[in-house]
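All protein chains of the complex are present and in place, except for one that has been dropped.
And now, chain A:
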Amino acid sequence: MKLIKQDIDKRTGFGSAVLLPEEPEDMWHAYNLISPNDLVRASAIRRVQQETAVGSTTSNRVHTVLTLRVTSTDFDSDAGQLHVSGRVAEENRFVKLGAYHTLDLELNRNFTLIKGDESGGVGSVQLSGADATDRVSVVVGGWDSIALATLEEATDARRRAQIWAVVMQDGLANICLITEHQTLLRQRVEVPIPRKRRGGQSEQDKALAKFFDTVLSTLLRHMELPPVSAAGSTAASGGATAKKRFNTNGIVTNHPPSTPPSASTSDPTVLPLLLASPGFTASAFHTYIKETAQRSASKPLLALLLRVLVAHSSTGHMHSLAEVIASPSIASKLADTRYARESGLMDRFFKMLRLDDGRATYGPREVENAVEKGACGRGGGVLLISNALFRSNNVAERRRWVTLVDKVKEMEGGEVRVLSSAHESGKRLESLGGVAAILTFAVEEEDEDNVEDIANISDG
């Protein structure tokens, strides 16, 4: 995302930023940036009904600029689309003040984000538990430390590693794209494969070949590589499905033109491909790709082969991806990526927790309690927090977590890691209530039974 203009008072947290989303991932950043009560200004197309002199109505589409006071956001990770809902805050010829509207942010079109503009909005929130003299609580506008960090991350122009992954087991494959901030499930492929049975060998072989064929053609489609004419006849029907999908999912198709050529990799058009499975499925699939590439002499496929990594996973489910990425052999290849760091971090946390010596804890109230007692500070304290918590529609709830983060970072000297809820490791954290901590000393747990935070979150 490009930062076109910025006018933010870091002291008060008031101000605005003009941003230009350039790729689908930017919508994810925008989703994390835009909170309820913010103002969002962007151009939109409106359909206007006009009554002509003779009394008939005509319908026209007009471009207009909408400014909304945000009530909620809705992110479609598959399509990479962000819908921003709110009430019109600036009236114009086409829209009435206070009317409800939904704006779809678009690629390559500026939008303006204004936070903390009105006194009595965000600023008046009661800061629970925060001492009035806390330097931390001075920022009352929406540009708090988390929002600023998100903005910085979003506008970081460095090219980031992306990788395709197929997590599979016999008959099941999850095809996904791992970006710096998200793991996007592109397609789940299921082909029933008869089990081992006396005399059933050929039926099984046929089903397996069909499975590999389907996975490969689906994968190539999503990677936007040309299809190879496969041995089986199934490719044709698969191709038809592909077209349908892409027509409605234009963002994906738009991706390559907007991607600046990268200098860091030898062949920028081919992303690495990770194949992972229990047993031999992934390596058998690798062999299948090899054979197909040789038979068809397809250049893109041969180029792709050079970038294939085969790894072990315990299942073909998506959640096994976290374990693959954290495994030493893969981690070393993905070293400086956010998802690898996050996976490693969660692993470290789980190891600590298993020791059961009280130096690791999870759950909102437990972690707050530990921070309160000073156990998450200098000398090894690490706060792990899912960015889903900052997206809370409840302003006070967001404030609660920003305060906690600021406290650990600024006052306690601990380390804070904000994990993307759109990665598998972030999902692991979410199972634990979205927040966890590695502590410098064991903290006695408050033995209260009244509120069950985790249950509340997961029931919601």
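A few remarks follow.
The rule is short, and it goes like this: contacts are C-beta pairs under 8 Å (C-beta built on N, C-alpha and C of every residue); 3 or more make two chains touch, one makes a residue touch a chain; residues count from 1.
By definition in this document, contacts and distances are computed from a predicted model.
Protein name for the hidden chain, per its UniProt entry and selected from "small monomeric GTPase", "Cullin-5", "AP complex subunit beta" or "Elongation factor 1 alpha-like protein": "Elongation factor 1 alpha-like protein". Checked against the full complex, the one of A:47, A:93 or A:354 touching the unshown chain is A:354. Of the candidate positions A:7, A:91, A:156 or A:203, contact with the hidden chain is made by A:203.
Checked against the full complex, the candidates A:317, A:333 or A:409 give a single residue touching the omitted chain, namely A:317.
Considering the whole complex, the residue from A:87, A:188, A:290 or A:333 that touches the absent chain is A:188.
Within the complete assembly, residues 76, 78-79, 185-188, 190, 192, 194-198, 200-201, 203-204, 237, 240-241, 244-245, 247-249, 278-280, 284, 312, 314-315, 317-320, 323, 350, 353-354, 356, 361-363, 366, 427-428, 431-433, 445, 449, 452, 454-455, 458 of chain A touch the chain that is not shown.
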